[in-house]
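Submitted below is the structure of interest, expressed as structure tokens.
Removed from the display is one protein chain of the complex; every other protein chain stays in position.
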Amino acid sequence: MSESVCRVLDAAAALGAASGLAGEFAAGAAERDARRTLPYAEVDRLAASGLLAITVPQEHGGADLPTAVVAEVFRRLAVGDPNLAQIPHSHFVYVNQLRLQGDGDQQRRLFAEVLRGKRFGNAQTEFGTKHVRDHRTALTPDGPGRWRLNGTKFYCTGALFADWIPVLAHLGIEGPMHVAWVRRDAQGVEVVDDWDGIGQRTTASGTVRLQNVSVADEWITPYAATFEGPQTYGAFAQVLHAAIDAGIGRAALEEAAEFVRTKSRPHPDAGVERAADDPLTVRAFGEMELALRGAEALLKEAASAVDDANADLTEGSAARASLAVAAARAATATAAVDTASRVFEVAGTRSALAGLNLDRHWRNARVHTLHDPAAWKVQHLGRWALDGAPPPRHGQL
Amino acid sequence: MSESVCRVLDAAAALGAASGLAGEFAAGAAERDARRTLPYAEVDRLAASGLLAITVPQEHGGADLPTAVVAEVFRRLAVGDPNLAQIPHSHFVYVNQLRLQGDGDQQRRLFAEVLRGKRFGNAQTEFGTKHVRDHRTALTPDGPGRWRLNGTKFYCTGALFADWIPVLAHLGIEGPMHVAWVRRDAQGVEVVDDWDGIGQRTTASGTVRLQNVSVADEWITPYAATFEGPQTYGAFAQVLHAAIDAGIGRAALEEAAEFVRTKSRPHPDAGVERAADDPLTVRAFGEMELALRGAEALLKEAASAVDDANADLTEGSAARASLAVAAARAATATAAVDTASRVFEVAGTRSALAGLNLDRHWRNARVHTLHDPAAWKVQHLGRWALDGAPPPRHGQL
Amino acid sequence: MTNGQDAPDWSTPPATPDGWVARAREVAARLAVDAVVRDREGATPYAEVELLKDAGLVPLLAPAEYGGGGQDWTTAYRVIRAVAAGDGSIGQLLGYHYLWAWAARLVGTPAQIEAVERQAAEEGWFFGGAVNPRDDDLVIREEDGELVFNGRKTFSTGGKVSDVTVLEGVLEGTGKHVFAIVPTDQDGIVFAGDWDNLGQRLTESGSAVIENVRVPWAAAAGYVPRADGYEFVPRTYNTLNVPLIQLVFTNFYLGIAQGALETAAAYTREKTRAWPYAADRKERGVDEFYVQEAYGDLQSKLWAAEALAERAAGLVEQINARADDVTPEERGEAAVVIAAAKQTAIDAGLEIGTRVFEVTGARASANAVGLDLFWRNIRTHSLHDPVAHKRAEVGRYALTGELPEPTWYT
Partner (left out) sequence: MTNGQDAPDWSTPPATPDGWVARAREVAARLAVDAVVRDREGATPYAEVELLKDAGLVPLLAPAEYGGGGQDWTTAYRVIRAVAAGDGSIGQLLGYHYLWAWAARLVGTPAQIEAVERQAAEEGWFFGGAVNPRDDDLVIREEDGELVFNGRKTFSTGGKVSDVTVLEGVLEGTGKHVFAIVPTDQDGIVFAGDWDNLGQRLTESGSAVIENVRVPWAAAAGYVPRADGYEFVPRTYNTLNVPLIQLVFTNFYLGIAQGALETAAAYTREKTRAWPYAADRKERGVDEFYVQEAYGDLQSKLWAAEALAERAAGLVEQINARADDVTPEERGEAAVVIAAAKQTAIDAGLEIGTRVFEVTGARASANAVGLDLFWRNIRTHSLHDPVAHKRAEVGRYALTGELPEPTWYT
């Protein structure tokens, strides 16, 4: 990676770049998954393409592309290899975090990094606490303007490939949540490749240990404040997750169609020469296509709703965006998991050969859709439909 | 009804008018259904609103509103009373038919009628034939430039409320299909109110008998030619059906929410004071809301796809429109029927009182979604997903 | 309903359980002929109950020594299912009758059981009920050593078509519930005839006003005289009423679903046209793969639900075999399986009632065909208690082994 500033992509260029990279990434996706080969080279190509900089604000020299385009970029990347769509997910979320909570100087410094192709990882989630939003990691005072960061984080997607790791931490043991921006190679930062998920295997969503990492004031941005007013922070993060699931479902369906056209044998009862002419197989494809189209349509609406809310941020517009994203998330999750399981039914006996690795779609969908429970998306939609109640404000909506 | 020309509505005015009428129509919908009171007054109000003229081409003095707006007008009307959305369905289809196949003079004469608030019915379907597309009704020669029209048609939605009835007929016993435009009150035209469906009861989708109806050449337009090249004729008709189903589903959900908020008793196991706070009730509403949102999103996409195809009509754009509409039709059908059945589950024991007539939503959905089998929409989607095959060209797609 | 001149010879009771079910099918066939018309007319089903009596189905559970059928609940459930396939309302009436006829067994003393069953069999009683113990809307005062019932029940079953009615009320100033069997035809019982729901329209399930209906203490089911008055001695078996009736529900849902599937299949065979635009255009609707697949899916779901109901009936038999020492655990496990059977039947029934239209076609949606009757019937009665909480009940058992506390829903 050179230190030069990346190309600033407009929407068409961004979508074109995503499709191009997706085609490249697709070729090795099954094998990388099977061998768990971490995609360092592919992440470099992604960074070099300029795609990681498309949300940098215009005043900082970026293209500031709307959520609708970002979501479609994610969906396309995920059709190619959803690992390579999930790896930069946190990067985009923290670019957004920086835009919302960074001061002018912080933005100037870090956006410049992004424009040079630098990547943000994440270190948010903790285990051993009662609920997923309880955290222990904290910044403790270490002299004037300096802090020490200690803690252990899990599910740190992207951290292994990152230049910067934004760490969610209390400012003071019981203090409000902040983000400490630490360099991946800073002293006391250890990124452990211990991710053991059944799917999204090459995301390396492992552990980050922080031991007495020294952090200066100027590398700390507020976090808790994000949720004090109407916000699309959570909705933006979630709609990108939905895009990844939509891409997984589409990839599964396309691979199954190719398999049925070229490899499946027809069943005698169908009375046809080609498996692809079996009316019941066609019906199953139609049902899967229908579910995916529905999910994709909700994804588009959700991304537009986030853009609409950003353009005119009110309680109402933020709630509409959150609900639209909740719907997209629930629908893409179901469509991805169901399609990825059902493709075997149409592809037939031979599709279960381990060497084909057709099950990676199901494993990817199954793992990634658990990121936060779809059941609660449905609950929020229900409260709205029944009582007109707006959803709560947090990072998962 | 005066004979004066109606107001030409722009998109916003059309949507506003639809919402206003829907609100009015909703008030009496349950009772009209229960007593099977035919909505003559309501159809008059609909005609007077100018909504029936919104697709007249601009060169004929109309607003020529896009399909996206027409579909949303239909959906809103259907939320109020889906009978009053289905009654004018054929009207819009035959305005479209006239635009596609009428000659200049025919268009001038009949569009002027539409702008004066006149309504088209339909007389298409026949029974007793082996397949739904077989027809026996025919125009037979009756001297120079004149024909006699004989036949019996069923499911003639709108005919009872119409000023003009376009009749699908062979030109000559074995000749190509044409449309004969006959006046509702012409000699030999008999409209029988024998519609006996379990739902959409006040559409009066009954029988039309044609006995030696005299038709002059200038009131005959070609029909078969509609399907000779790429077309959106079928897609336009179908997307309006999808809009009606989407409206039925939404109406059912809204009425159920109102019921649960105001009338349902909480179940002891839930440990809540209000039925609307039962987490499992909320979940059910969320699932229904999700299905409806998915259907509504596909409906929007489908209407836009029809507009896109109209703007640039090719085999490809027409196929894309047909497939998008097939998806919308399948999704709205399922969402409408399932929601209309499930609302009872959340509303509870008291919701089955006959006097509430909450089941009209299910009956309306069940009848209207059978208009043509959703199974074949799914089949076309499957052929496309599996083989990239475009759908066939006919009036049902 | 065909009855009268062409009635078969029903003078001899069937010799086997299968024979009883076959008898029930004969009844169902007669009911099915005009079920749609009778549903629309909504008349009080006197003739229908007469038909049940003529066929000998009414005293099915009563001991053979008193002239009853001497059958077990497994057979009763199958009979309910078979009758409901012809007419859901009549299946429900019969099912509730069996439960109320069993009320003495559930809460009565041995002497009461014998007296009730003997008289019921001899006089051919058809039982109704005015019981809804979630509401204490029927109040009992003691007067001159007799119990006097006054009040109103929002729902009853059987109403005017029953010979006797099971009343349930609360002794004034106490929490004590009392069940008693009283003649239906008396001035003190007035049925409002206000059951007007979208389905199960012939079940006479409307409200009832009870005014000064008197019964002796001896008729208070399960109460025995003590030094300081009459006292009820509870057994676990008392609480079996809810599982028993929930499995009654399950079986008439299954019957209705079967009626829907068979009616639709006959229509598809005889009338449904193939789709003309298909790539592999077929001659008849019955040849369409998607039609075959849909029927196969629905039939499989129905068979599975039926099989689970049969398993549940087996658990009921195990409990009935030792009514006096059944444990709360046995009762609870049966209740959970019955809850699962009920929700499975509801899911299958609603899906069948709705989807049959998709494989019969648009013309089957005419009132004259009446294919909506099945959905309306299941939809209406399945609202008895919320299926989502039934699922949660089964879920708690699957997760932690928790058994439901006996309530009026479990």
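Chains: A, B and C, in written order; residue numbering restarts at 1 for each.
Note that in this section a contact is a pair of C-beta atoms (placed from the backbone, for glycine too) under 8 Å apart; a residue touches a chain by one contact, two chains touch by 3 or more.
Since the structure is predicted, the reported quantities are computational estimates derived from the model, not experimental observations.
Contact with the omitted chain, checked across A:T55, A:Q124, A:S317 or A:S351, is made by A:S351. For the options C:F127, C:F191, C:Y253 or C:Y295, the residue in contact with the chain missing from this view is C:Y295.
Across C:L244, C:A265 or C:L403, the residue that sits in touch with the chain not pictured is C:A265. Remark: the omitted chain is touched by one listed residue; of A:Q124, A:T281, A:S317 or A:T332 this is A:T281.
Where subunit B meets the missing chain, the touching residues are 270, 272, 277, 279-280, 283.
Residue-level contact of subunit C with the missing chain is found at 261, 265, 268-269, 286, 289, 291-301, 303-305, 307-308, 310-311, 337, 340-341, 343-344, 388, 390-400. Panel shows subunit A; residues 127, 130-134, 155, 196-199, 267-270, 280-281, 283-284, 337-338, 341, 344-345, 348-349, 351-355, 358-359, 362-363, 366-367, 370-376, 379, 383, 392, 394, 396 of it touch the chain omitted from the view.
Assume only the chains that are shown with their structure count from here on.
Chain-level centrality, scored on Cα centres against the all-protein Cα centre, points to B. Compared with subunit A, the chain whose C-alpha mean position is the greatest distance off is C. Taking each chain's centre as the mean of its C-alpha atoms, subunit A lies 41 Å from subunit B. Mean C-alpha positions place subunit A and subunit C at a centre distance of 53 Å. Counting only residues that touch two or more partner chains, subunit A has 279, 283.
Multi-chain contact residues of subunit C (touching two or more other chains) are listed as 278-279, 290.
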